[in-house]
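Removed from the display is one protein chain of the complex; every other protein chain stays in position.
Letters A and B mark the chains as written, and numbering starts fresh at 1 in each.
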Amino acid sequence: MKEKLKSFTNVVYRNPILVILVVYFIITSVTIPYFFTQRNLTNILIQSTDLIIISCGLMFVLLNGGIDFSIIATMGLGSIIGALIMNTKTGLLANSAFGAYAAIAVMLLIGLVIGGINGLAVVFLKMPSFMATMANYLIFSGFALFLAQSKSIANLPKAFLFIGNGKLFTVIPFPVVITIFVCIIMSIILSRTVFGRSIYAVGTNHATSFISGIPVKRTIFTLFLICGLLAAIGGMITTSRLGAGRPLLNSERLMDFVAAIILGGTSIFGGKGTVSGTILGALFIAVLSNSLGMLGLQWYTIMIIKGAFVLFGAWLDAYKTLRDY
Amino acid sequence: MGNGMSSNEDYILRLENINKSFSSIKVLIDINLKLRKGSILGLCGENGAGKSTLMNVLGGVYKRDSGKIFLNNKEFNPESPRDAQKAGIAFIHQELNLFSNLTVVQNFMIENLPVKKPIRLIDEQSIRNSTKKALEEFGEDISITSLISDLDMGHRQLVEIAKETSKNARIIIFDEPTTSLSNKEKVTLFNIIRRLSKKGVSIIYISHILDDIFELCEDIVVLRDGRTVGTDKKENLSKHQVIRMMVNTEINDMYPRVTKTLGENVFSAKNIFRKDVLHDIALDLRRGEIVGLFGLMGAGRSELVRALFGVDKFESGTITVNGNDVKKISPITMKKLGVAYITEDRRNEGLLIDKTIKANIVLSILKKLQGRNRLIDKTKEDSKSSGMIKKLTIKTYDQNRQKAGQLSGGNQQKVVIAKWLLTESKILFLDEPTRGVDVGAKYEIYNYINQLASEGSSILFVSSEMEELMGVCDRILIMKKGKITGELKQNEYSQEKILEMAIEW
Partner (left out) sequence: MKASESNLSNIININFFYKYGLYFLFIFLIIIFTILSKDFLTFDNIIYILLLTAPYGITVVGMTFVILTAGIDLSVGSIVFASGVTAIICGNAGFGVLISIFAAIVTGMIVGFINGLLISKWKIVPFLNTLATMMLVRGAALLYSSEGFVVIDDPRFMEVVTQWKLLGIPIIVFVFIIIAALGQIILRKTPIGWHLYAIGNNPMAAQKIGINVNRLTLLVYMICGTLAGLSGFIQVSLVGAVTSNFGTGQEFTIISATVLGGVSLFGGKGKILPGAVIGILIFTIIENALVLISANPYFYTIIRGFVIFLAVMLDSITNRGELR
């Protein structure tokens, strides 16, 4: 009995987010009517897809103790340029069957390019990532707003709308399929490849990694590429779900991404974090947003609650890290 | 021994039977030291003899295990560096406590800035005056408004010394103060020290430069292996006597010997030059050879290995591995060429402290763990890692759960060695591989080194302990001031000879 209790507290200690998620889920299921319905749960699941993907990407940068604010610009710029290419009324490739595919390619490319610029700024210009990515956020968001003239661009082609709204075999929501696919790949990269192991090593200690013959700079640069790419994929899903390109896409959700990662157990000091933790963190944020919304709370009240959770996660992280030394 | 004539009244400081150990390693054993008022006492000893630990005990950094300290015949129990400071004990460390972004004046009284009433602005004029006064005593032309970062090391040191001496300290401890000073600066420093002592300040002067000790000090205390092995007036001692006291005459048979034949040259470095650090260094390693590299603190031995492995950049020089010139010298290429490097700073550069033992061991061979599908083969990873744990008898309850930081020093070092053994490198640079390691583990490490050499590996063994170098190496190179100043063959080994080449006379 004692052993069991001990192993239970161990699980709680190692994965507080799992416990928080389960407990919170049970409480809301019991107390909020219509929460535990198939429709609502599917809703939560679909809404958590882009959140999970974007958070996973951002987590890679946090594994090195950095941050990337420019993902917001990546998503906005991709969303707008993609829409400008493929929308069925005025788009560059409005009538082409390949419009959607070209747009998808360009959106992914934008993610890689902005990620690459961030990576170069951090690795070669040695800029702190939070400032470099903020500057890039302003530049590329400004560009997106300019291109869109602050408007949304609707009339996206059907092929593209399928990404966020379609169903595979008429049951499984397509964004869920993408998310599972992306998460599996990312999880494999992190836990089973040389590159993934290098990420953890570099995030933990640059000097030891360098001396052990790991290409530190290349690894850090690639983290930003991955973050940009996943932000682009996430942005694609959001754009498709909303059915319109928006220049400030997901800008109001930046804190959600950070909260999901921090609550998922990723350490801001670098070197610690898992895809599964971030998925749980993102699911929790999705459940939290949904349930608080159902309770009729205002968005800013929800924002306060999320902020408190971020602080809690940050405190836990600092506490665990300092205790180890 | 000692000076039977003087009573305890004459001593400002007495250390009696001081003992101190770190996790079962005894570092100080029944140390006795007496400092006369207004005198200059020289403290000598090899690296690791216990000089710095002793001074840290006095300075309140470490708590002693037993023994008594008397300051002015009153028992003194410093709990923190501040206590020592309050009691009038000042330290001049090699590592300076100056803020490089501030000026000389700003640094001078930063702990305790004088303020003017009524609005408590800093009384810059008075700081400037006392700074000027203190620096003038040194006869050095240092502009008091220049930034510390704009001064060279020698001048920085002078500023620190002036700063500490101006605080009216009764005892000043100098820890290797001249390592970064020019000869002229040294002369002025000595004059100041003498003047301080005339004014009644008592000085403990720690140095490995015997010439300086003999020129400056009145009494000399020699430490070896944590014990006081000699205390006498300078007049009664010669330099050779002191060197003999510093070295251990007991021949220790803990060093296993194997017979082997040396092969061809596998590694050579020529004309390695790094400004102010390394000068024109040449070095060869033959197959199966163990070469020792000895040098006192600041001689540049770690800097040399770091340069050879590509960790630190250097200005010029060539490195050849197995007959081929190395183009781009970096840890990545050196590893590819079969060179391994075990760093001196285990905690910050050797290990990922909060990662598991397994993660640490396989760090250098990640690529080799890839299976056909380019993924890491976990069974292979497990077997490689546990194979090493078994081979080196690393004591761990679980290689997947226990973190490297939770191991003892010896086992941590074994983890680092395991990491590099897995690369099957044939050339190994070991920088202080036995530092902070208990005796049993030390013996094991010597054994591996011998075994590796007999299997055809070449080893560059850097150490500040002469004894182990003499016990393990085929020949020993001696460094001083960034240069290789001598080489001894196995039949020529003696601690006196090594020290004579390493010490600045």
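The working rule: a contact is a pair of C-beta atoms (placed from the backbone, for glycine too) under 8 Å apart; a residue touches a chain by one contact, two chains touch by 3 or more.
Remember, predicted model here, so these are calculated numbers, not experimental data.
Asks: Looking beyond the chains shown, say which of B:K63, B:R82, B:K133 or B:R257 touches the absent one.
Replies: B:R82
Asks: Which of these, A:N136, A:T179 or A:S212, touches the one chain of the complex that we don't see?
Replies: A:N136
Asks: Just to verify: which one of A:V122, A:I153 or A:A201 makes contact with the chain not shown?
Replies: Checking each option in A:V122, A:I153 or A:A201, the one touching the absent chain turns out to be A:V122.
Asks: Would you mind spotting which of B:N129, B:T318 or B:N348 touches the chain that isn't drawn?
Replies: B:T318
Asks: Hey, which chain B residues sit against the chain that's not shown?
Replies: Those residues of chain B that touch the unshown chain are 81-82, 97, 99-102, 106, 110-111, 113, 115, 120-122, 124, 313-318, 327, 329.
Asks: Of the residues in chain A, which ones touch the absent chain?
Replies: So the residues of chain A touching the unseen chain are 64-67, 121-123, 125-132, 134-143, 145-146, 149, 206, 216-217, 220, 255, 258, 262, 268-270, 298, 300-304, 306-308, 310-311, 314-315, 318-319, 322.
Just so we're on the same page, only the chains that are shown with their structure count from here on.
Asks: Could you put a whole-Å number on the gap between the CA centroids of chain A and chain B?
Replies: Taking the average C-alpha coordinate of chain A and of chain B, the gap between them is 47 Å.
Asks: Taking the touch rule as given, give the residues of chain A at its contact with chain B in the complex, in rising order.
Replies: Answer in residue numbers: 188, 192-194, 197-198, 200-201, 204-205, 207-215, 271-272, 324.
Asks: Under the stated contact criterion, what part of chain B meets chain A in this complex?
Replies: Residue list for chain B touching chain A: 309, 311, 331-332, 334-336, 341, 343, 348-355, 359, 362-364, 366-367, 369-370, 374-376, 378, 405, 419.
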